[in-house]
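In this view, the complex is presented without one of its protein chains, the others remaining in place.
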Amino acid sequence: MASNSFGLLFRVTTWGESHGPAIGCVVDGVPPRLALAESDIQPALDRRRPGTSRFVTQRRESDTVRILSGVFEGQTTGTPIALVIENEDARSRDYGPIKETYRPGHADFTYDAKYGIRDYRGGGRASARETAMRVAAGAIAQKILGDEVTIRGAVVQVGEHAVDRARWDWAETAENPFFCPDAAIVPAWEEALDTARKAGTSLGAIIEVEADGVPAGLGAPVYGKIDADLAAAMVGINAVKGVEIGAGFAAAAMSGDEIRMEGGQPRFLTNNAGGVLGGITTGQPVVVRFVVKSTSSIRTPRRTITAKGDETEVSTEGRHDPCVGIRAVPVGEAMMACVLADHLLRHRAQCG
Amino acid sequence: MASNSFGLLFRVTTWGESHGPAIGCVVDGVPPRLALAESDIQPALDRRRPGTSRFVTQRRESDTVRILSGVFEGQTTGTPIALVIENEDARSRDYGPIKETYRPGHADFTYDAKYGIRDYRGGGRASARETAMRVAAGAIAQKILGDEVTIRGAVVQVGEHAVDRARWDWAETAENPFFCPDAAIVPAWEEALDTARKAGTSLGAIIEVEADGVPAGLGAPVYGKIDADLAAAMVGINAVKGVEIGAGFAAAAMSGDEIRMEGGQPRFLTNNAGGVLGGITTGQPVVVRFVVKSTSSIRTPRRTITAKGDETEVSTEGRHDPCVGIRAVPVGEAMMACVLADHLLRHRAQCG
Amino acid sequence: MASNSFGLLFRVTTWGESHGPAIGCVVDGVPPRLALAESDIQPALDRRRPGTSRFVTQRRESDTVRILSGVFEGQTTGTPIALVIENEDARSRDYGPIKETYRPGHADFTYDAKYGIRDYRGGGRASARETAMRVAAGAIAQKILGDEVTIRGAVVQVGEHAVDRARWDWAETAENPFFCPDAAIVPAWEEALDTARKAGTSLGAIIEVEADGVPAGLGAPVYGKIDADLAAAMVGINAVKGVEIGAGFAAAAMSGDEIRMEGGQPRFLTNNAGGVLGGITTGQPVVVRFVVKSTSSIRTPRRTITAKGDETEVSTEGRHDPCVGIRAVPVGEAMMACVLADHLLRHRAQCG
Partner (left out) sequence: MASNSFGLLFRVTTWGESHGPAIGCVVDGVPPRLALAESDIQPALDRRRPGTSRFVTQRRESDTVRILSGVFEGQTTGTPIALVIENEDARSRDYGPIKETYRPGHADFTYDAKYGIRDYRGGGRASARETAMRVAAGAIAQKILGDEVTIRGAVVQVGEHAVDRARWDWAETAENPFFCPDAAIVPAWEEALDTARKAGTSLGAIIEVEADGVPAGLGAPVYGKIDADLAAAMVGINAVKGVEIGAGFAAAAMSGDEIRMEGGQPRFLTNNAGGVLGGITTGQPVVVRFVVKSTSSIRTPRRTITAKGDETEVSTEGRHDPCVGIRAVPVGEAMMACVLADHLLRHRAQCG
């Protein structure tokens, strides 16, 4: 698969650098005659947008999306949908010092190692800004999935502080700036993030995304497993270093599931499998979790090297998130939607 | 990507059911003039083969691989390499009872939900037997990577018992039937597995695979990230429910890395990133970990339903592994090799 | 797309050399629960088989196909279908002389230029023998298309002798060894081919393939055009140097079509477009024509060079066709079936 495209039939291709004139994407394979307008996409973008609280980057972007093709008189036409967002607040001056110096946890060194050139302004192509287009594409994917499928995400851990699942309340995720489902842990997160922000460091986070109403039968054996595609989707998000389906790593010490009938439908009693068996959905909620490492742009000096191989130190003065994981919630939801929509189309192709 | 193919340029397509006449694969995109014979592939298969200790399934298969195309006078020709292994010991009689009854942790229900038909004999296409072809393909991938790249795997946890990393010794992995790098934990694993085997249950495991000598620059931004492809590769292995790159989920509570020069090369001091930044290799060891859930074929009766939707119980009398994770080590190594080889070719294409 | 695979959703991967132990293919993406047995495939292979008249190569092969996977109790399961044909009559001794000498119209030089190695026995991978697997895959594709879609082919020109379309009778194609729809031209073809055979030369041919009953709406705009895929499919057949859709090159001097209603369906009055407009089927017969150049294995000495770059002459003593175009008819029919089946699945995915 090309490096900047995602999906087989619901196919998203993104482009753009953090400090270029714009970012955009092309979404191909969308079924015709779906109602679609910018107003279907903008709310998802607004959820992800920087500058919504003191806990995320203060970069100011209205992130206004425009549809340039593929929609006619309010309906999709089956032809590719091009979306674009202009970059408004790209202060290149912040990034001069890192032109020649690699930030250790960033892709600075690796882009240079691969390409021998990099757009060092704001991370260029490696910037989390690219994820805005994933969120936009996800809003289109949700249109394909329809109202039966509900996708929602939450932050379940910030730094060392994990939520208590006994207190889980999805409604809470809209009531705090952390998409946190456990109101009781919120003060601890606020304190930890304020401390990090003042210290010029940052914290990692764990995000959980759940899809309800997914029909049984999506996915495919062996190399088309829907959980393998979900794993790639989530690890493909910036700074993600791990992913779990259902019980995940805890499954090492668990025993198996059981099935009963409920309302005429099979119900798996534990859903430790996270809604996927043999790479195919079971009809239970699809549950995915992923970890976002701490932001690597920090103001504390770190040992590093220059592009010429000299040892030095680096710290970054730019505006950045004390916890990028928070803004990863809508991104994770969007990737879930994209993978499900792709597999819905693939399933319809083969199995009618 | 087609459901039974893997990789973009180093492309593996597998076929075959557990109890059909044979299993096989086609490996396309292999560079020409590499020395290759069955004897390069067979040792990897022998490491994975069932029946090598009392802790793995007693199914008897010699798993003898034949090369049917793509090799001429001992060298690859650049045309597709077809490999085949005859199925020898496919006792269909073991599987009669589960013809109409779904094993809760298996793909029985989901295959039926998707296709409306399934080859119920031995798990059919969903059988771990398919992974033999991954191991075979991995041996070819290793030929492409060359001697500079060393890939090796170990089991780091069985059930609740994790290795002590302070005692890690790669040489130990060849000295016990568990690919265990910590000799001191072996007796605890033996006891846990014997207990499970007698009780007719099974245990999950966590496997770690490391690749040394991988050059910096492999991978690609955004949707061609090498760690996203590794995540898909590992989650695509049967019964895998989670994957980590480098520090993985522990990264939630970690701070960043630093770089120094060492022998003229950059060295990342912690390698918490697992050898990958921004989806591109750093030149440090690539480290991946994945969890294999407990075997779902167990002799303890479990509640389940039939294909007609009636509630019932099921237990499986077939020969199965008390811990399938053990045999997943060579499979994980092979998937690592396949992903690296694919990205080596992709990098050469774009960056010369 | 990988070099030895064809199709996006109905995906055929072939392998094997002319003089290796076997040739085979893997067909992925086949819908489940289609009745399928070797007896559905063998008749198509028998139509293509060498040795059926004095006008085609006398190589003796029973070309008996075996299904190794993907079919259970007489039905497709949705998993990959592996097919294999053993090579029986691979006389390597015929090909010694050309080990070091390039036949000018063959792929000998170009394979060496690309790979630096080639299996020179019988053309290796470049042999028309590979097309047997296309015919086998086409038989499976026809199962997907169902009885509504009828695909049939004919030879319309041999050397300089073209059929008279006024005398076209599809039934005639089964009555002569040339798939010729014009009984009156058959004696001229017999004479031309006998002359060529005795002179040790060969003749080219033009083949026409028509698909009736194809629904309107298959294909896609821009780069998924069904006629572009048909063009690639036909030019991908050995020795094909040109392809036409509908009126083809004659369209340069034609004016446009018109539409009337007939039996409640649109009918295009000329169908000069060959059943495709804007890359999408119109519901009219899909008509494709392609040219097969003269066989390059001939007994008349031709000037050429050796692998070392020395000038020399070459003639080939092996058993070959005086007109390979004849045997290309079932291959062209099969490629038509594969392209249509792929687009049928693609259409179902996007448009339901």
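Brief remarks follow.
Letters A, B and C mark the chains in the order given here, with residues in each chain numbered from 1 onward.
As a working rule, contacts are C-beta pairs under 8 Å (C-beta built on N, C-alpha and C of every residue); 3 or more make two chains touch, one makes a residue touch a chain.
The shown structure was predicted, so the numbers you read here are calculated from the model rather than taken from an experiment.
Note on the undisplayed chain: of the listed residues B:2, B:23 or B:345, the one touching it is B:345.
When the whole complex is considered, the residue among C:186, C:206 or C:341 that touches the unshown chain is C:206. Across the interface with the omitted chain, subunit A contributes residues 2-5, 9, 11, 13-17, 20-24, 26, 28-29, 32-33, 66, 68-70, 72, 75-82, 114-119, 124-125.
Listed for subunit B, the residues touching the missing chain in the whole complex are 8-9, 29-32, 78-79, 221, 345-346, 348-352.
By the touch rule set out above, subunit C reaches the unshown chain at residues 1-6, 8, 14, 102, 104-107, 109-111, 113-116, 125-126, 130, 157-160, 201-206, 216-225, 227-236, 238, 241-249, 251-261, 264, 266, 268-269, 272-274, 276-283, 291-294, 296, 298, 302-305, 309-311, 325, 346-347, 351.
As a working rule, only the chains that are shown with their structure count from here on.
Where subunit A touches subunit C, over half of the residue numbers in use are shared by the two copies, so each contributes mostly the same positions.
When each chain is reduced to the mean of its CA atoms, the one lying nearest the mean of all protein CA atoms is B. Centre to centre, using the average C-alpha position, subunit B and subunit C are separated by 39 Å.
Centre to centre, using the average C-alpha position, subunit A and subunit C are separated by 46 Å. In subunit B, the positions touching at least two other chains are 2-5, 14, 114-116, 125.
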